[in-house]
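One protein chain is absent from this view; the other protein chains keep their places.
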Amino acid sequence: MHHLLVFNIIDQIRTLGWPGFWSLLRNGIVSGSLLALIALGYTMVYGILQLLNFAHGDIYMVGAFIGYGVLQAFGGAEMASFPIVPLIIIMFAVAMVGSGVLGVAIERVAYKPLRNAPRIAPLISALGVLFFLESSVQLLTNSAHVLYEGVYLGGNYPSTFGPLLNSVFTVDGIPFTTVDTLVVLAAVALMVMLVWLVYRTRFGKAMRAVAFDREAAAMMGIDVDRVISMTFFIGSVLAGAAGVMYGLYIGDTSFTLGFQYGLLAFTAAVVGGIGSIPGAMLGGLLVGLFQNFATGYVGGQWSDIVVFGILIGFLIIRPNGILGSKAIQKV
Amino acid sequence: MSDTPDTPGVPEPPPEPPAETESGPKVGVDSWVASHEGRTQRGPLGWLAHGWESTPDWIKLLAFVAIAASLPYWLLRSEGDLFNFGLYTLLFVGFGLGLNVVVGYAGLLDLGYVAFLGIGSYTYALLSSPYYGIHWPAEAVIPIAMLAATIPAAILGFSARRLLGDYLAIVTLFFAEAFVVFTNVANPVLFGKGLTGGANGIPQVDPLTFFGYKISSTKQEYFFLIGAVAVVAGALYLANQSRTGRAWRASREDPLAAEVMSMPVNRLKILAFIFSSAVAGLFGAIFAAILTAAVSTQFGIPFLITIYAVIILGGLGSIAGVFVGAILINCTFVFLEPQTDHPGFKRWLFYGAIIVLVALLKPWYKAVVVFVGTIATGFVAHAVVQAWGGSAWTGGKTINGASWLSHWVIIPKTSHGNFDNILYIGLVVAMVVVMMLKGWWRIIALGPTLYLTAVVWENVLSENPGVTALILFGAMLVGLMIKRPQGLLGQARVEIV
Partner (left out) sequence: MLKKVGLVALLASLLSVVVATTAWGSAKAPANAGAVAAKSVKCGTKVTIGVAYPETGPAATLGTPQWDWANFAKKTWNKSHKLKLAFVRGDTQLAGNNPQAVQVAHAFASNGKILAVSGPAGSQEMEDTASVWKGANLGPVSGSETRVALTRALPGTPRETTPGYFFRTVPNDGQQGDNVATFIHKKLKKTNVRIIDDEEAYSQGLSLQVKNDLQKVGVTVTTDHISQQNPDYNSVIAAIPGNTQLVYIPWQVPAMAQQFFTQLRANGDHQIVMGSDGTDDPSTFKGAGSYVSGFPVQTNAPALKSFKKAHGGDPETFGLPTYTSVMVNATALQMACNAGHGKTTRAAVRKDVAKVKLSKAVSLLGFPVVFLKGNHGKFQGNGDMGGTAAFGIYKIQPNGSYSRVG
């Protein structure tokens, strides 16, 4: 039975050929960029607090919904010929700020009191926040799916973001659309800004210091609470931006988004080495590529298992992730 | 410091400790830590705690069995209640006992536990159902189910050697996800049929049949489960008291030190996984028999989180805690679910819970201020809205049995979707603000916030009881961790970082 599967894969690769390859590569890069943005939030919080913030995926989901709210305020997804660029900028701005504030609020309420509690306490608290957020959004949206892109292509009804789906350039017949390039460019820009912030500014230095040794940093006069809050803020801002990008790219969102994507982004952070910023970016890209290639070549039902299998195998061989640093055990 | 220099080079003798001025222990001196047990809680809660701690453990188990066995005759007389409140609680106790071994005793974060439950369920379902036509009796199938669950657990435990805490959690989480995907979608074809039945699962599973005796009615299942839970709890208790238990506790607190003291930490980890998965296989099989089906989607992450909540609420590492946690969580959930038909009672329970929580504020005059503030805000708000909007805004539903309440809470006649959303978001913001304020500002802010809670409850939450249960569950987890991270019956631990 197993050799049949391998033959199927080879067959599929040959059938899809180069156009298929470019298609899958494009998909992998775009969804990988989204995953990288979310994974960065996970990794930064882990680096500073050694906390796996399971609620982070929900912040991403809330960002997507805030963007949708802004869209609705301006008239919805079916307006004809509305200036897209200012609309998108406003959606990004509001969603990023909103998610950032939410992230800081969560940190203050659910994690700060638990700084000195046993490791499992903030983990359970994060799970509680996850349930709370997801159910709250479910309550507020009445469990419905919401559409960003409205209706489209091939019909004669208006669509706000229709122009986004025009192709910018093609490779071997496979179109790379405006939204694809927008997502990748925006993700790269945000990551560049983050790297600049963390490695080239004084505040970044403070962040790295707190991640390295919280007590020593406090003793050197760094306001640890402020640094931690800012870390959450930055991570959540990235997640909020990713949420809006997801809405524009996929076009549909619902309250279950955070859970699914959160798990995948978490995987990405771990594979790249949790606690390492370049690791999160690399991990996000890898997971995105793996997932899309597996879906394309192996088939929808096996792709998840393949991805998980590769990642488990990975972790067993390199337990600290690709770019992770070996944790020193103290007695 | 004396001012006459003594022989140069010889350090001064340390100063004499001051004479004890009172008969109690002193802060900063080790005896304070040592006499921790002596500083019991005061008052009635203290007496209860004392009584609890002084009863021998076997009496507690016996009392539980006796009370549980008597329940179908006075409290859970209707079959639906027996199933939902009684049987389900016992199932959760069983699940929690298994997880308690690996998380509570050995301190390993195992997020793949539901997969072992699933393996137990599916093994039983495949060997005792018309699916493949195999109908083996339970006494043969259950050991097979337990064995089937321990095999992947041993493999996982083996891989735990190289993985530190968080990474182990991740690998086990992937295993759980992979299990759901495998059974739901991959469903490889074996002997002509999909092995796991896909999204439909394996239906019409036989009830448990031990040596010819069929356990098919709810009452029979209930009594059987009491016995099973008691036996497993007893066995795990003995395991905990043994050398292995002590070794687990040592490796939980400080693995490196334990290794240095020549305890085989890696083997202990594998052993913990095996014990936990054996229990999981057993109760997974019983689960399938009671539900008469094995469906993959039930073994997902929300289920895992519920079992975790059970053992965390009860207190990690405490068997009695698992019982308490399961009773509290399952009974509350089932009670809040819409199919338990007591809308009025739920309202009073909700208000009652809030009143009790507020009354716990110390000193007592703070609680009074909060109550007065809440009631006053209510009447003022109601009057204002009435004057401004008329009865379209306050005429909403009449509350059976408490019409005075409708003069206090604002319930608009027609629900304006956006109004509800704004109310809810406003409530969340208000709660965050209350948490961040301190002292008297917090007390003052609490009044209007509680009133807003009542309004949101009447307008939004009671219309969506299922979602409300989940929201309250999430809030409960956060609140529990902040107030009492060791759970109800757990022991407060200080982690060595």
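Labels for the chains are A and B, by order of writing; each one numbers its residues from 1.
By our rule, a residue touches a chain if its C-beta (ideal position, glycine included) is under 8 Å from a C-beta of that chain, and two chains touch if they have at least 3 such contacts.
Owing to the predicted nature of the structure, the values given are computational and were not obtained by experimental measurement.
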item	value
Per the touch definition above, residue among A:Ser99, A:Ser125 or A:Asn292 touching the missing chain	A:Asn292
Among B:Gln220, B:Thr244, B:Asn266 or B:Thr292, residue touching the chain not depicted	B:Thr292
Touch with the omitted chain, as defined above, among B:Gly198, B:Gly234 or B:Gly479	B:Gly198
Hidden partner chain, touching residue among B:Ser277, B:Thr340, B:Thr449 or B:Gln486	B:Thr340
Hidden partner interface residues of subunit A, rising order	12, 15-16, 20, 23-24, 26-28, 30-31, 135, 138, 142-147, 149, 151-157, 165, 167, 173-175, 177, 250-254, 256, 259-260, 291-293, 295-297, 299-301, 304
Residues in subunit B touching the chain absent from view	44, 46-52, 54-55, 74-81, 83-84, 88, 130, 184-185, 198-201, 203-204, 218, 287, 291-293, 295, 297-298, 300, 302-303, 334, 337-341, 417, 464-467, 469-470
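The definition used in the following text is that only the chains that are shown with their structure count from here on.
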item	value
Euclidean distance of C-alpha centroids - subunit A vs subunit B, Å	30
Parts of subunit A lying in touch with subunit B, wherever the complex brings them together	1, 46, 50, 52, 105, 108-110, 113-114, 117-125, 127-136, 138-140, 142, 259, 263, 266-267, 270, 274, 300-302, 304-305, 308-309, 311-312, 315-316, 319-320, 327, 329-331
Subunit A partner contacts - residues on subunit B that touch it in the complex	103, 109, 159, 162-167, 169-171, 173-175, 177-178, 181-182, 185-188, 254, 256-257, 260, 301, 305, 308-309, 312, 316, 417, 421, 424-425, 428, 432, 435-436, 460-461, 464, 467-468, 470-471, 473-482, 485-486, 493-495, 497
